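One protein chain omitted, others in place.
Naming follows writing order (A, B, C and D), and every chain is counted from residue 1.
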Amino acid sequence: MSTAGINWFKYSSPATFYPLAGRMIPWFAALAVVSAVAGLYLGFFVAPPDYQQGDAYRIMFIHVPAAWMSMFIYVVMAGYAALGLIFNTRLSAMMASALAPTGAMFTFLALWTGALWGKPMWGTWWVWDARLTSELILLFLYIGYMSLEAAIDDPRRASRASGLLAIVGVVNVPIIYYSVQWWNTLHQGASISFDKAPTMAATMLAALLVMTFACWMYAIAIVLMRVRNIILERERHSEWVMGVLEEEK
Amino acid sequence: MLEAQGLGAVRGDRRLFAGLNFSLDGGELLYVHGPNGSGKTTLLRMLCGLVMPAEGEVRWRGETIRRLGDEYRRELLYLGHTVALKDDLTGLENLRIASALQGAAVHEAQAGEALAALGLTGFEDLPVRVLSQGQKRRVALARLQLSLQLGRACLWILDEPFTALDKAAIGVLEAVLAAHLEGGGIVVLTTHQEVALTAGVTKEIAMGG
Amino acid sequence: MLEAQGLGAVRGDRRLFAGLNFSLDGGELLYVHGPNGSGKTTLLRMLCGLVMPAEGEVRWRGETIRRLGDEYRRELLYLGHTVALKDDLTGLENLRIASALQGAAVHEAQAGEALAALGLTGFEDLPVRVLSQGQKRRVALARLQLSLQLGRACLWILDEPFTALDKAAIGVLEAVLAAHLEGGGIVVLTTHQEVALTAGVTKEIAMGG
Amino acid sequence: MLAALRCMVMRDLVLAVRRVSDVLTTLFFFVIVVSLFPLGVGPEMEMLRTIAPGVVWVAAILASMLALGRLFGHDYGDGTLEQMLLAPQPLALLVLGKVLAHWLVTGLPLVLMAPLLGLQFGLDTVALEVLVISLLLGTPAISLIGAVGAALTLGVRGGGVLVSLLVLPLYIPVLIFGAGAVEAEAAGLGAGGHLSLLGAIAVLALCFAPLAAAAALRISLE
Partner (left out) sequence: MLAALRCMVMRDLVLAVRRVSDVLTTLFFFVIVVSLFPLGVGPEMEMLRTIAPGVVWVAAILASMLALGRLFGHDYGDGTLEQMLLAPQPLALLVLGKVLAHWLVTGLPLVLMAPLLGLQFGLDTVALEVLVISLLLGTPAISLIGAVGAALTLGVRGGGVLVSLLVLPLYIPVLIFGAGAVEAEAAGLGAGGHLSLLGAIAVLALCFAPLAAAAALRISLE
């Protein structure tokens, strides 16, 4: 195995990861704040009003990143869960459970902003179309993951059981993503793709990308914070945690 | 044949045991004792591979049981706190199914013999549901008798097998254990009752404070 | 005070017992013994009013228990084969609720004392689910200790109370029983283990065989 | 007596809090069942609006029926129910306490959630109001009636499904008046009549169901 392998295993130990995460959090948090401010400014003040939708479309700058994040975080979570199950690394399991609440939050945000947007656009808060429904199901999957984890007391068993569930649930993600193509629906199809020229104004696109970046940074920062707490809780009997707690007193 | 190396168990905030070592050869009985809650059941389940050790490992014929998998389980017979019987099936059916899943299908006659040896003549065809506590345990223990008849499983792990048995049944069980040890089998058991476990070499582990 | 008149039980095709008579006064212990499946549990449940007798009747202070209803149950404490604890509640909570339903609310301190008497100091606040087999039984038995402290229930009916207990716990239970008998209580119990039941008058019923 | 009732209610609420997931899952089951329908029948808004009260009511009945298994099931399994029978308190009172706690934990959340779901089906404010009132009267009746079925099927293997069979027919009047109230309102007929019938059912159930359930428990535990 190469040196990279050794490093990897070194940082997969909670004891080394804990201080590293502590040092990284401020950077990500700062990046998140800066890019969120920039993105919102671009989106709400610089980007031109849409010729059809007027200003209502601006909700997109929250809706679309949130919807992307909701799916992406699920995949990442399942990936960590798989690592945890296969290599029995404690840290990956902790990462997976730290990701879930953030993913659920973004899913909820996508649903909420989508509903707000639907009122002016489609004249109703909600339609039962494939994409909306599958996004709702994604929320259920997150909630199922979290309830299963909460329902089992032994943390090791809990993270293994919920990890397995996360992996099984991955099948839903492609369904959400392709739902627009498989069923003809009210909801917008993909407007950004790599093989076609962008169909929207450059400032809109820029605002969207900056907002997405902000969501990323926010997610990383908050997940690192959460994982630090989980590490402390699960490893509270190990010597290094005792040491950390002593220091912080 | 059965070896424990540096076994340790943690439950909740409590470290039940750590650094437990022993090894057992054919014909040996390991008597695990200790007060309530000292970790006997946990240790036994660990030896079966049902609980992952927090540290250390269990070896069978020199190989870790995690790697052996089915090979190990073929030679293992575990009876826990619960009787592991289907209430709706008769004693006979229960015994035959348990045996078939263990990889050794038996005839009705053989199963009937094993039940008779445990004093259940006349009760073979009742659904287990209506049997008394002690009779249920006897049906469960008939698996030992059957395994003895077939000469199959070689490692018996028994968690408080004497519970709820009357004196006659205790006598039968003692005889079965002795016969198994004589045939070169291994037994690991816990019990709070005082019973005569004299045949073969008896090792002891005292758990807990 | 407790009288059985011509009690009989039939289960399926089997007549377990018939024409059973006895009477118990304060300070007396009735030791019901017999082989597995002889009908001990059935008899005990009949004395509680959980099983209707096929023939005969059970009387308490001269009145049939069917007529007495709640009055009888207020003086009765039954512990069966199962531990009757909520897995999700702690030992302390289980004890307090059981007591409140019995009509005698107790303080946390009192319940804690009872648990401590059974050697469960340090385990009061764990959910019962994680306790070992013997620890669960100890929590159940703490109800006896508590009833002793309160001087409430006067008739204890115990089905194999010594199961799964280690020696220390058996000692405690014996002492609790003795104290109850000394205070004029009545105990009906079954057990397959040999334990010292010397205090008070001991009557015996041999079932089956 | 009231102390025993309170003790019972508190006990079951504490147990529910220990297992918050229990509470949430009934609720989510309700939400999921309601959400399944549009997937099965297709997304036309007009049709969805018409079937909405029926769907919400059927989902509420199914969700509370599923939760019935837990009403006595655990207590039976661990032997505490036997102890309740031996307690010197009127058994019907203890049953009432258990049902009350059960409703607070499973029925009430459904009532609170229903308007949100109704909104998704495009119901208007008045219809939503009637829906909530009808559920508020109907769900206690459902819990009470269900308790009798749950008590009768205790210890019967497959009881979980048998209980549905026993109680569903009894739920039919509740369903008809409940869903009917919303439809009547929508049709401009006024929901008053339906609602008062629903109330009558609830009161009747409150008077008799605990007694019947207590009797059923004594039979089941023989």
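One rule holds for everything that comes next: contacts are C-beta pairs under 8 Å (C-beta built on N, C-alpha and C of every residue); 3 or more make two chains touch, one makes a residue touch a chain.
Nothing here was measured: the structure is a model prediction, and the numbers come from that model.
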Left-out chain, listing which of the shown chains it touches: A, B, D
Contacting the left-out chain in the complete assembly, out of A:Ala15, A:Val75, A:Leu164 or A:Ala206: A:Leu164
Residue of D:Ile51, D:Leu119 or D:Leu206 in touch with the missing chain, whole complex considered: D:Ile51
Contacting the left-out chain in the complete assembly, out of A:Ser35, A:Thr89, A:Thr113 or A:Ser134: A:Ser134
For chain B, residues in touch with the removed chain: 48-52, 70-71, 73-74, 76, 78, 80-89, 93, 97-98, 100-103, 105, 127
Where the missing chain touches chain A, by residue: 85, 130, 133-134, 137-138, 140-141, 143-144, 147-148, 151-152, 154, 156-157, 160-161, 164-165, 167-169, 171-172, 175
Interface residues of chain D (partner: the chain not displayed): 19, 21-22, 25-26, 28-29, 32-33, 36-37, 39-42, 47, 50-51, 53-55, 57-58, 61-62, 66-67, 69-70, 74, 77, 156-158, 160-162, 164-165, 168-169, 172, 175-176, 179, 183
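Everything that follows uses one rule, which is that only the chains that are shown with their structure count from here on.
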A-D or C-D, whichever has more C-beta pairs in contact: C-D
Distance between chain centroids, defined by C-alpha means - chain C, chain D (Å): 37
Shared interface positions of chain B, touching two or more other chains: none
For chain A, residues that touch 2 or more chains besides their own: none
